[in-house]
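For this depiction, one protein chain was excluded, whereas all remaining protein chains were kept in their positions.
Right, chain A next:
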Amino acid sequence: MRFNIDDLPVLFPYPRIYPGQLGMQRLKCDPDANLSSQNNMRIYMCDLKKTLDEGGHCVLEMPSGTGKTVSLLSLIVAYQQYYPEHRKLIYCSRTMSEIEKALAELKALMKYREEQLGHKEDFRGLGLTSRKNLCLHPSVKREKSGAVVDARCRSLTAGFVKEKKERGEDVPVCIYHDNLDLLEPHNLVPNGVWTLDGIMRYGEEHKQCPYFTSRRMMSFCNVIIYSYHYLLDPKIAERVSKELSNDCIVVFDEAHNIDNVCIESLSTDITEDSLRKATRGAQNLENKILEMRDSDADKLKNEYAKLVEGLRDADEAREEDAFMSNPALPDDLLKEAVPGNIRRAEHFVAFLKRFVEYLKTRMKVRQVISETPPSFLAHLKEYTFIEKKPLRFCAERLTSLVRTLELTNIEDYQPLQEVATFATLVATYEKGFLLILEPYESDTAEVPNPVLHFTCLDAAIAIKPVFDRFSSVIITSGTISPLEMYPKMLGFETVVQESYSMTLARRSFLPMIVTRGSDQVAISSGFQVRNEPSVVRNYGNLLTEFSKLTPDGMVVFFPSYLYMESIISMWQGMGILDEVWKYKLILVETPDAQETSLALETYRTACCNGRGAILLCVARGKVSEGIDFDHQYGRTVLCIGVPFQYTESRILKARLEFLRETYRIRENDFLSFDAMRHAAQCLGRVLRGKDDYGIMVLADRRFLKKRSQLPKWINQALLDSEINLSTDMAVGSAKKFLRGMAQPFKASDQEGISTWSIADLERFKEKQEDETIRALTEAQRNGADTGDVQMENTRNGNEAAVARDDEYGFNDDELEAGMMELDNK
């Protein structure tokens, strides 16, 4: 289907469009429009275009499974092709499977465009993922750890290896890599969209490395699809994304966790084990230096001379085979010559050793220490005479040394690299970072297992270069509410900030908040009551009831592994599991990835056969983030308890304090926001498309108050009559809902309501234009702007929720106290 947004012709690869995708102006000031706000039409594509036109950043929320990716791609590709600037698109997603999905969508879109336009456009789209996923080298690709694959690949492809080879020495190389040098550097693959699978096949056929093909073609692409890290993690971004121009359009999809990715990219952990290995690495380096001094002293002298001059090869940092790149952000690098006291190779190794020994001594302390980088540096200086500046150059100096020594078994130096990363970071950043030494794994542990966390507290630091550099950054996800939290935490301004609702011809999902069991006892995973037998039994009954009525698959989320374990063992004692067992197979997620994937596989098999299964998993585990339970794989999702973070974690405490002091985000606000975004993620797992349907149960008394923090599309579908249910009431509603779903539903029923053909679109556009004119005059008159209206709405919503709470005569503390008393009797 083909239509125009303003003057921009957009080709959409499906014959129908959901109103939400086109996204229409909110019909304000019109009483009728407010009535029809059931199919509340919003601006997605229009908003996107606005963002691109104006140049600025935006946060958009749109339910997943409604073609978010395809609308995004079709608009941006249209934009690219129509306007002469041909702005490049950088599309970042989280997992490899999401990257692959997006590439497939892009491929379909380009095919459609070709059919419609009648000619093939000059277009190249590529995806990039780690070497581990793309490697073709017969022995390297079999390594299990990504870091080892990287290291081994570097040993085969480093610049000096090639030099040695040319000198006629017998060194192992990778033929896949060397073949690339025979091709034209700007034309390693033909035009077109290459999925990861596709490029692997092409690589195998032409004996060329898919990883390096993609990487080197990055600057000759129209669309790049890769993971967040390539843009956010300075260790990778410096190498991969440096050449991208500033007018690129950057999209972060599934970005509800982006703050954590930012934080992780600047944090490191040091353990005793890594220190021991680092000492060994330093020892090896020392031996190598001695060897080289005997055999090839010139190389060391050359390096030394270069360092004295402060010369740095302009492209050294970008070199694709460099041992490691600087872990600090480009803006924070000191651009001067390496300090004199670490210029000589042997001086530097002694320096490293001293630093490692110091860390070892610090690790011996058996109490928790939390200190700021300046105080760490002061102590370090006092005891080892290590100054801040050479420390800051640690990563760079180590890279240079490794290159000079022409080391081949790079993977042995990994721990040393970690220490150097830590050194550079701690000496570079003093604000927004913290060192926390935890000698024991938990409060009850007796055997020490010390970890030194260098943790970033401020998500804005890592993402700042991205916002500064690129003119349009789009942050989008299915669940990214409340929207205003993200600009606050990440420190940027938005042009557009919108949440879109879903318009459906029938109610295809049923969200409910269950607050009490059939016996009217309130249920909650709150600390005081979570182990009360009455609460556990009520949760158990809820599970039993829903396992009876749910067809096929059912997914249950718990706030944490510990709680899940304890509640499962209690259920076992109460005979609840035996009851559930009659209706469904029970499978459990564990922290072990392999076990979990086995459980998942069994679950899927069971869902396709017979009575289906129940998967018990954790709201912050792997399952809740990346795995879809579409159609029969998930008909009910049950969220037991509000998935709050473990607040006794010192790192979290530090971050909360930092957020409060720096961004004025209150502890409770953040914790509740974080819990709700995870809850929403869990709920979103079951609804992956327009023809999908499912039941979403939030089972905790405390969800009542947090309702307004749910994404708009869920909140809107949550009827007032279904927010304070007891188990039996919920069962009733669910049965009714499922009966409704069982009725035949023709695709044509959707038409005009939740999908639009061209004619509908035209009609709407006319109306919209009238509206715009009216709205404009209106706006001139009273100067009201959208933001105010929105604020007003949420405020009203909050008040309403609170008021409602009281109508039911709920009072947390009283209730809790009452419950305690009951049990004491």
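In this section, a residue touches a chain if its C-beta (ideal position, glycine included) is under 8 Å from a C-beta of that chain, and two chains touch if they have at least 3 such contacts; residues count from 1.
Quick note on the criterion: contacts and distances are computed from a predicted model.
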By UniProt, of "RNA polymerase II transcription factor B subunit 3", "NEDD8-activating enzyme E1 regulatory subunit", "RBR-type E3 ubiquitin transferase" or "DNA-directed RNA polymerases I and III subunit RPAC2", the chain left out is "RNA polymerase II transcription factor B subunit 3"
Of the listed residues A:98, A:178 or A:430, which contacts the missing chain in the full complex?
A:430
With respect to the chain omitted from the figure, which of A:206, A:235, A:469 or A:653 is a touching residue?
A:653
Of A:81, A:95, A:284 or A:341, the one touching the omitted chain in the full complex:
A:341
Can you say which of A:95, A:518, A:566 or A:632 touches the chain missing from this structure?
A:566
Pick out the residues on chain A that sit against the missing chain.
272-273, 275-276, 308, 310, 336-341, 343-344, 346-347, 350, 353-354, 357-358, 360-361, 363-364, 368-372, 374-375, 378, 383-385, 430-434, 436, 446-448, 457-458, 525-527, 530-531, 559-563, 566, 641-642, 644-648, 650-651, 653-664, 667-668, 671-672, 675, 702, 799, 802-803, 806-807, 811
